[in-house]
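Other chains dropped; remaining ones untouched in position.
The letters A and B name the chains in turn, as written, and every chain counts its residues from 1.
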Amino acid sequence: MPTQTTDFAELRATLDLSMIGQEIYALMGELYPICRSITGDGFRQTLARLKKEILLEVHEVPSGTQVFDWTVPREWNIRDAYVKNSSGERVIDFRRHNLHVVNYSVPIHRKMSLAQLRPHLHTLPDQPDLIPYRTSYYKENWGFCLSHQQLEQMLEDEYEVCIDSTLEDGHLTYGECLLKGSSAEEVLISCHSCHPSLCNDNLSGVAVATFLSKHLAQVPLRYSYRFLFIPGTIGSITWLSMNEDRAHAIRHGLVLTCLGDRGHITYKKSRRGDAVIDRAMTHVLKHSGHAYDIQDFSPYGYDERQYCSPGFNLPVGCLMRTPHGKFPEYHSSADNMELMRPASLADSLSMCLSTFYILEKSLCYMNRNPRCEPQLGKRGLYRAMGGHRDEKLQETAMLWVLNQSDGSHSLLDIAERSELAFDTVKDAADMLLQHSLLKECADQAAAPTA
Amino acid sequence: MPTQTTDFAELRATLDLSMIGQEIYALMGELYPICRSITGDGFRQTLARLKKEILLEVHEVPSGTQVFDWTVPREWNIRDAYVKNSSGERVIDFRRHNLHVVNYSVPIHRKMSLAQLRPHLHTLPDQPDLIPYRTSYYKENWGFCLSHQQLEQMLEDEYEVCIDSTLEDGHLTYGECLLKGSSAEEVLISCHSCHPSLCNDNLSGVAVATFLSKHLAQVPLRYSYRFLFIPGTIGSITWLSMNEDRAHAIRHGLVLTCLGDRGHITYKKSRRGDAVIDRAMTHVLKHSGHAYDIQDFSPYGYDERQYCSPGFNLPVGCLMRTPHGKFPEYHSSADNMELMRPASLADSLSMCLSTFYILEKSLCYMNRNPRCEPQLGKRGLYRAMGGHRDEKLQETAMLWVLNQSDGSHSLLDIAERSELAFDTVKDAADMLLQHSLLKECADQAAAPTA
């Protein structure tokens, strides 16, 4: 459990990443068996578990609600599903793996030949031992998914096919957690939480978001942080439709997905391309000491598609490790707990916290002695004996902050221009503030990147 | 002969490039023997031949007319020219090749020694079997051009030197063809048509322009297309001087030259450097699958020098294959029909049509559902069964068009940002228009690149 910390810097300094990685992994393990979909009780169970960790408000939106160009679908629930052979054996059994049923399958119960069943069976011939993940949200259909190996062993027979599901008017459910900061301006963290037993995509995002919220709740914040646990696509559309007047308060945002595999971090920029979140995340990754990729925005991917639609154009990027479709286990039964690395989960969380720290702290300052340098030496901020020219990093950072603090450059701007780490620049600014050599700009909102 | 087509897209789809290459080549073959200059009957004959292909208005501008800083020169005509040796043999004979006479030579008929004749003989010592091309438009002079081999064989003798030319007040002639589109805004296509028996420079440009006009005349057009068949330099200066009030209507333009050799395409940008014609041509070449070069503007070359002079600064680039001076046959008798490749001529025409297609079709649209994506699935525009993540190109293009169509991005902008081919983006926009998901912007003129 995180201990009460006094501020964000201390939170970062005292994080036990090894322990947090294990905690995130453990939470994923509990959520893994639940059969989630974009609506229904699996989604509700998932939120119920998260409520043990964080303050979560659960919203229910009735089926049929118009949300922009879309309609909230009927609610899907499933109790059981199987294909039995003529000996009564369950050759395909939902109880063994919830991926065995095409998500959103309509109910069916009848006997049929293999030839009749065959068009409803989905496999991955190139990965013959994996069960694929298939959905049919917006077209009524039913089907089973199984390994290609298993399919090849199925004999001609009379099969009993049963999907004990319901697709009826009900609700779309989502969870929302708002950590209030001193400002009404918001940082949005969004994760699709609708996939059944799939880990990287996207229990990893759900669990990392949960622990981000849990830790950020311990410290005073400048921004308010809004966490959304939503079904993919329809969830973000629903939220935006019902919160159109709130969207303008979102100053920065991240969609979290695929955060647990062993790959390095990939950050996909917002549609704006030069938003502060894009620059802050790039800065963190550049100074992380690890490999990373930065991708330009594209209008396919996850819920950033909706946040970055032209009518909203919110500064929301997407953080992932290996992108969807680029790891072989993607959308199959192999996207399971074995694929997950606690260290990756913890590192993903840590990159988010470092980025949020920049968002919080990248203020604009004014040098109180803008004409020529102030005399650092008489304040004990400079080595007294000149001549040693191996300039120390901290002095360098102080000189950069003083030189650039004309009210139009944020600390992130200064870190970018100086190529120093944000933390170094921030420490220098703090030291200069302590010695009354800087002052905060009156109107941070007017600052270019704040 | 091109068949009547219903629209530009169909024109492009049904072009038989192999046949067109042969047709352009055949037209060049007919024009090749004519002795053209910047004025005179050779130019008129050339236009007369073009009138069989396209609607051409022939203009005659009197000698002495002041055109900006220049004066329309006297008209030059030539009937015969030779150098006879004392045996009465024509050792240099204009009837064998019109390059043998320095273009614009004043009349002369007298006997002289080789020593006296020698300063008037021009050769290419480094290419001893080629006849050079020389002119003396603005300084009265006379001369003969011959191969260096031939010069070396000329013996001391009394030679009869005859140039049966006239240089008298008359006219400068040029041809103009205007294809009216629905808009008064114009695309300018200009080619210098003043060279005698030289193919790449510039019968290739003349013939490609003729066939462009012939084909574009078959389809409805948004822009009006103005084709100018003019003498180099003095022709564009004359046209601009007499059409100063029309120049502002030119939205895009191309100078066509050296379009028939086997080299790859070279595009030289307009003085602006980022004009739509520059971007459209670059896009076409980038997606052509062939090698190409893009050159920055420079104030030497062809008539783009005049169109891009600072008082006009028109968005006019120059399309060529191997640039002037960069192929060894340049300005010599080797720039003949053998150098020409029908496939190159057809490819040059095709690149122009693809570029004009972009100019015509790169409108700005508004997404009618700017907040979140519209539901493509319910309109049959999206695969019903989710899960297959190998996103298809057409879907990708639709998402890009929807995402970027906020009224400030043209289809060319979208093609550039998405790195998709313009045609793919255009097809996506058409499909979205059909489904009422897009609308045209009210004021295309206000759009950044239209």
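The working rule: contacts are C-beta pairs under 8 Å (C-beta built on N, C-alpha and C of every residue); 3 or more make two chains touch, one makes a residue touch a chain.
Worth saying up front: this structure is predicted, and the values here are computed from it rather than measured.
J.: With 2 identical chains placed here, how many copies of the sequence make up the full complex in this file?
T.: 3
The criterion applied here is as follows: only the chains that are shown with their structure count from here on.
J.: Find the geometric centre of each of chain A and chain B from their Cα atoms only, then give the gap between the two centres in Å, rounded to an integer.
T.: One centre to the other, that is 54 Å.
J.: Could you list, by residue number, the parts of chain B that touch chain A in their complex?
T.: Its residues touching chain A are 367, 369-375, 377-378, 384-387, 389-391, 395-396, 399-400, 402-406, 418.
J.: Any idea which chain A residues touch chain B in the complex?
T.: Per the stated touch rule, the residues are 67-70, 132-139, 141, 233, 236-237, 240-241, 244, 271, 298-300, 305-306, 308-313, 324-325, 330-331.
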